[in-house]
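Note that one protein chain is taken out, while the other chains of the complex remain in position.
Right after this comes subunit A.
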Amino acid sequence: MRPNSSAPQPDPTHPPIPLMPRLTWPSLFTALMYAFMYFPIIVLGVYSFNDSRYSASWDGFSLRWYRALFSDRRLLSALQDSLTIAVVAVAISAVLGTLMAIGLARYRFRGKALYRGVSYLPLIIPDIAIAVATLVFLVSMAVPLSLATIIAAHMVFCLAYIAVVVSSRLQRLDPNLEEAALDLGATPTQAMIQVLIPQLAPAIFAGCLLAFVLSMDDLLISSFTAGGGANPLPIEIFSRVRTGVKPDINALSVVLILGSALLAGLAEYVRYRSDRIRQST
């Protein structure tokens, strides 16, 4: 006899999910944490639509700062510089970083562990050290500072980030894949282009995105390696806010945040779609 057999038992596999979360300590902490992270950004976003020149008062809704932003030639050319630097540095790093990861994973040679450690070092070294070292090197070699020197300096960390992300994917990949391609008659180059690279594509894409965002964001290394001609966006913004924050910078920040959110969303969508194609039945 089981005395409780008729009483309704909670189903352990499907615990009831309350529709409205009750106010508990964990939910309160969660709310506080999100407020801590995103409140400044929300304030910034709201004030970018403020008609007033000063952040202290709210004079009504306006798009004037966005209009000012898009007619500011200096700002637009700074954005263009930043995009040029990021795109070129990431593109070159994507190729080199991927090859570096494959080389470090696939071949056995003397001092491999040391080589691997050294190649990821830019992730650990403080940016200021890279910036100073690059400047000292460029000056001592009498290389004139320009857009090209910023690109070269950005490649240092872009390369390391892309190589790290691609390496971690490579380690989870079936080591027989390349051999299978060779076995079916592909030359080593064909095997790499037709089998290995497509398998690594999501990781290469993710690494590029990370490197792109870091490059767009970089102030320190750029400011040490920029000559008179180049003026990337972070440097431009920094030089403007030193004389006080104007609402057009708020508007610019909102544009930048939306841009990166769009990029991250796109990356997530690509990842989701490729997963769905490969895993749904």
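Just so it is clear, a contact is a pair of C-beta atoms (placed from the backbone, for glycine too) under 8 Å apart; a residue touches a chain by one contact, two chains touch by 3 or more; residues count from 1.
Just so it is clear, contacts and distances are computed from a predicted model.
Chemist: With one chain of the assembly withheld, which option in "ATP synthase subunit a", "Peptide/nickel transport system permease protein", "Spermidine/putrescine import ATP-binding protein PotA" or "Fluoride-specific ion channel FluC" matches that chain's UniProt protein name?
Modeler: "Spermidine/putrescine import ATP-binding protein PotA"
Chemist: Determine which one of A:L44, A:L138, A:A181 or A:A211 touches the chain that has been left out.
Modeler: Within the whole complex, the residue contacting the unshown chain is A:A181.
Chemist: Of the residues A:Q171, A:Q190 or A:S239, I need the one that contacts the missing chain.
Modeler: A:Q190
Chemist: List the subunit A residues touching the unshown chain?
Modeler: 174, 176-177, 179-188, 190-191, 194-195, 198-199, 201, 277-281
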